[in-house]
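For reference, the structure is listed below as structure tokens.
Shown here: the complex without one of its protein chains, the others still in place.
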Amino acid sequence: MNRHDVTERIVAERIARKLSWAEVAKHVGKSKEWTTAACLGQMTLDAQQAAVVAKLFGLTEAESAWLMVTPAKGSLSSPVPTDPLIYRFYELVSVYGTTFKELIHEEFGDGIMSAIDFRMELKREPDPNGDRVNIVMSGKFLPYKTY
Amino acid sequence: MNRHDVTERIVAERIARKLSWAEVAKHVGKSKEWTTAACLGQMTLDAQQAAVVAKLFGLTEAESAWLMVTPAKGSLSSPVPTDPLIYRFYELVSVYGTTFKELIHEEFGDGIMSAIDFRMELKREPDPNGDRVNIVMSGKFLPYKTY
Amino acid sequence: MNRHDVTERIVAERIARKLSWAEVAKHVGKSKEWTTAACLGQMTLDAQQAAVVAKLFGLTEAESAWLMVTPAKGSLSSPVPTDPLIYRFYELVSVYGTTFKELIHEEFGDGIMSAIDFRMELKREPDPNGDRVNIVMSGKFLPYKTY
Amino acid sequence: MNRHDVTERIVAERIARKLSWAEVAKHVGKSKEWTTAACLGQMTLDAQQAAVVAKLFGLTEAESAWLMVTPAKGSLSSPVPTDPLIYRFYELVSVYGTTFKELIHEEFGDGIMSAIDFRMELKREPDPNGDRVNIVMSGKFLPYKTY
Amino acid sequence: MNRHDVTERIVAERIARKLSWAEVAKHVGKSKEWTTAACLGQMTLDAQQAAVVAKLFGLTEAESAWLMVTPAKGSLSSPVPTDPLIYRFYELVSVYGTTFKELIHEEFGDGIMSAIDFRMELKREPDPNGDRVNIVMSGKFLPYKTY
Amino acid sequence: MNRHDVTERIVAERIARKLSWAEVAKHVGKSKEWTTAACLGQMTLDAQQAAVVAKLFGLTEAESAWLMVTPAKGSLSSPVPTDPLIYRFYELVSVYGTTFKELIHEEFGDGIMSAIDFRMELKREPDPNGDRVNIVMSGKFLPYKTY
Amino acid sequence: MNRHDVTERIVAERIARKLSWAEVAKHVGKSKEWTTAACLGQMTLDAQQAAVVAKLFGLTEAESAWLMVTPAKGSLSSPVPTDPLIYRFYELVSVYGTTFKELIHEEFGDGIMSAIDFRMELKREPDPNGDRVNIVMSGKFLPYKTY
Amino acid sequence: MNRHDVTERIVAERIARKLSWAEVAKHVGKSKEWTTAACLGQMTLDAQQAAVVAKLFGLTEAESAWLMVTPAKGSLSSPVPTDPLIYRFYELVSVYGTTFKELIHEEFGDGIMSAIDFRMELKREPDPNGDRVNIVMSGKFLPYKTY
Amino acid sequence: MNRHDVTERIVAERIARKLSWAEVAKHVGKSKEWTTAACLGQMTLDAQQAAVVAKLFGLTEAESAWLMVTPAKGSLSSPVPTDPLIYRFYELVSVYGTTFKELIHEEFGDGIMSAIDFRMELKREPDPNGDRVNIVMSGKFLPYKTY
Partner (left out) sequence: MNRHDVTERIVAERIARKLSWAEVAKHVGKSKEWTTAACLGQMTLDAQQAAVVAKLFGLTEAESAWLMVTPAKGSLSSPVPTDPLIYRFYELVSVYGTTFKELIHEEFGDGIMSAIDFRMELKREPDPNGDRVNIVMSGKFLPYKTY
């Protein structure tokens, strides 16, 4: 058994138990964004969070222990994602990659937006022409330093 | 000469002329996000926008004509980007890809967030622990339809 | 168990039960194109459709539940398909890719043909020199917007 | 000089001379689909067609000679296309690849749709919810033969 | 169970039953070239052929049914084959690829040699300096057509 | 200047001088298959052959010298060829690769068909249903030896 | 002209002018590690540093301006480096990658070692059995945060 | 069973038995860096070390035997690592690769830093702005020799 | 069961039975180089050799039969090997590849060193500065022939 197996269990149990990610997040006491990423094997849970998740999905103790182990992260099965929804995000990096780079450097100088000290929120944005997906990302700016 | 050559010209001229993207955008009359992407060869300019950009960067008429041609898009030179700043965005897709998928499907059902009917805004988010990069993305939800 | 396993079950059961895709589609009440894609794990079924499919192929309740979960899409096992029939479609994209791009931009301006708001029909086109495969594709044009 | 250089010349001249592909096709006397593919270096022109194209774009005799040479075909610069418009076609092959395969085999038996004995037509399909791109493809069915 | 499993069964049974491909072909009533390809999962058998093969290798009815399903073709496990014998054929395509192209176009004009309407024969060519492998390939020429 | 440049010169000169490969081969005194491969940079010419080729295509002495240098071989620009004609040969290796392997081992035992001690002939095979491309390959069998 | 061209100029000038990187660093007033990386196009110089470097290598004003532009980083020309010296570092990541991961997580919890807030020093470590390369790396630990 | 299976067993047992790598190393009597790499299948243990590890993790005799077999090394599952922590090390090779090369050649001449005659130490470096990961690497310099 | 499974059995049994490859070779009556390659699934054994190997490793009759089947060769799991020992050989091909080519062509003319009619011997070369691995390779030169 490894973390990947536990993720597969959670995915299957969530469907069988008809739980929404929002409900899971409410039990865990964290945002639905972080909670979903954690349940999908991208974040590390503490003992209390793991206990909640284990109870919600009926995990064994051994499975629950894996939730507290720092996982090997990365949820794509190929360098270029094949699922249309995930591909659109990849396309945004492809089309807007140099734009992100220019504008962040213009505003902050040389450095990066952290993908670690990072949070995001995803919500519905009502629109008469069809509702929109609205995502707010916030990552700490980390400057390159001379030495 | 092709669009790529024109992009390289703009990149070099902007440095020589010490213009910021924000200034360019003000002249063009569009957001700095769209303007930067357009100048970097990812969007199509109309005649008036092209005239403004050509004047700002001292482009020839032939170069200016290319700005109005729909470009072959995609600004990455390899499937996995090597520049650290751009890679962080790729990493976000890698780590959060399945989370995006789950949460969008939970909220909207089967479909995608459009990367075409899309806009974004990038700004500085002041923070006592170090300022943050704040990006708001908004893309129309497009549902899969049965037929 | 995951969606992929359910797809493999359906594929095997269809052969054993000697059902044509056209017959399956008639039971589901949708086109044979959409129905086949859905049964092959590329589309999401609603409760009623899933019940019909489950009955036709003798699926368990757990298997049937997977049909209603939005699948991770993409049916190719490598970036360049190896099956000769599927490769021919890839070759069409390779040979006609820039032609599609030029003609759509000439007719509609900058934007894309949606692969989401999309439908297609595949039928036999009788021809004295040998019958032909006739495919009609229809996808909504989505324009890039300035902002 | 090679065919690729001639293609680049044509692409640049068409923009400078403000010719539409439909106009080019009318002069050549073939469909806009075939003519565009031919001008983009994917098809071979005969002497008369080459003369028309050479005159339209102001090509030299040496450049014109290349139009009559069978080209090395394939217009994508990477196995997975990066331009969003062309990628959507690749995505269709990815999502519907096995569906194409199943339905063609169901209708015709083992074999392929020819990408050589092939024609297509691309037109605007008016729609109150937004016009659509309509593509009709027709390729001869080629059966595998036993021997 | 899928076609690949059936192929693996046939491969193992042939060794255990000490059958040569030539013998299998004689029972099937087709050439050894077609028969081998069919048994290795690259061609579709009809009911009678499948019955013969099933009897020769002791296949179950379910396994036999798979022989009549059009297979997903392509027998290489990587884009560049690693087995020295198969690699030599790949090398021939690499070294002689442009020669094939030039000579076929010189003789026939623009088009291809069909890999579908195709047959081949492989035999021993006695030679005092060491016997040779002799392969005769015959594929229908398919011309590109204007439209 | 390198061999590749000389190949490009020959390709361009052949078109300008309207020479067929068959004519070139007659002057060189070798088969059209070997001669074409040699002119396309895959074989080494001796002094006399190089002189003939240089005269036919108007090569300089320095260019002619390159013809006598053993070239870096391999005429494909990517692992999987994109040109439809050349791809069909790759597809034959993909579909028939394991068949080649089985039948050669059945006839000769463990070893390979040499791609070095190799010759081939390509000709038109008249056929009332459409002429065919006929290719005869002959390569020495090389057995693996124990030691 | 782009940053890559400037890097090539510096590399060639350093050889012609017989300057060591240590000398360059002394003039710039930073460590030899940072200075070398900066001159090789991986870091951004400020106006004063750029002036020093421009004078040392005889750069034009336009070239010097590029030194102050944040570069597109990444100095490897392929995903797996081919130069033996650089490959050894890649091999260390390959062999010790999971060890780095385990030990950093054991000491710090979930998070990463920053490659941005990072410094390193490379020096000779005398050893009677043959001198050794000694590298000290120091990168800030960045913890993943819940939200 | 192979070495990879034994590594997976150790990984799982360590979590279940709540052992730190530092504790394991103390029992083995080697550094935590070497011990972790060895337990993760990258180094070969001698009989005594294997006995200690087997006892700590409750391995069978057959499993223990594998620890003494030289393993097939390399702990990354793809050429470019996807886990963020391990990727940062890859990024360091990408950004600093040519810097490593220049500085080692400047100090030692042509040659490499050995990745075999190599040791490293990883520790916490306290810092008021946030603690840092400190890694000291020491590898023997191996010069290229003429002959 | 396939040849790969038999190879895995042999690998595991050799460790359990504490047999050296030199001992296995002595029983088989061939060199340790050929014998090891054969046991690792790269060569074909005759009936007598297979019987010896089967007895040494306790193989079943079915497993033994696989040893006499010509295997699908190639022992690397990725195009660029990751194991440091095997990588060094790949690096030799990378660094010395063009040198091999120049010197063989200088000595023999156009052609190759056969990797089929090939033998090698690997032994310890005592050296006061540390013993060396000494490998002698001998492969028949195969000339390209005109035709």
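We just call them A, B, C, D, E, F, G, H and I in the order they show up, numbering each chain from 1.
Convention: a residue touches a chain if its C-beta (ideal position, glycine included) is under 8 Å from a C-beta of that chain, and two chains touch if they have at least 3 such contacts.
These figures come from a predicted structure and were not determined experimentally.
Along chain H, the points of touch with the absent chain fall at residues 30-31, 33-34, 43-44, 70, 72, 101, 105, 109-112, 114, 116-117, 119, 142-147. Residues touching the missing chain, restricted to chain F, are 1-2, 62, 65-66, 69, 72-74, 76, 79, 115-116 (touch as defined at the top). Touching the omitted chain from chain I are residues 20-22, 32-33, 36-37, 40, 42, 73-76, 79-81, 83-86, 88-108, 111-115, 118, 120, 122-125, 127, 129-142.
We adopt the following convention: only the chains that are shown with their structure count from here on.
Between the chain pairs E-I and G-I, more C-beta pairs are in contact across E-I. For the pair chain D and chain E, the distance between mean C-alpha positions equals 31 Å. Centre-to-centre spacing of chain D and chain H amounts to 53 Å, using the average Cα coordinate of each chain.
Along chain H, residues 73-74, 76, 79-80, 82-84, 91, 94-95, 115 each make contact with two or more other chains.
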